[in-house]
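A single protein chain has been removed from this complex, and every other one stays in its place.
== chain A ==
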Amino acid sequence: MMLIPCPWCGPRNETEFHYGGQADVSYPADPQAVSDVDWARFLFFRANTKGIFTERWNHQAGCRRWFTVRRDTTTNEIFHDDSHEAVTR
């Protein structure tokens, strides 16, 4: 049971959260200008990192905040030294 740091609520049990997958996959500024290949890459391709991974979580059973953490996928250690901007992608 991981302890996940919600920016609003503080550390809470993993069961309160919903996983949001890889972070920093931005919606293209003008999707119509993107090639089919790049669009497919945006839609369907995600990293499957062994090690430190930047990922999104949603505090679904709490404040509904979406946020980003860095987690080591081999140990589930979450790095608290992050100073991610308040608005995360």
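Methods note: a residue touches a chain if its C-beta (ideal position, glycine included) is under 8 Å from a C-beta of that chain, and two chains touch if they have at least 3 such contacts; residues count from 1.
Please note the rule applied: contacts and distances are computed from a predicted model.
According to UniProt, the chain absent from the figure is "Sarcosine oxidase subunit alpha", selected among "Sarcosine oxidase subunit alpha", "Sulfurtransferase complex subunit TusB", "3-isopropylmalate dehydratase large subunit" or "Long-chain fatty acid--CoA ligase". Residues 1-3, 13-14, 18, 20, 26-27, 30-32, 34, 36, 39-40, 42-44, 56, 58, 60, 64-66, 75-76, 87-89 are the ones on chain A that touch the missing chain.
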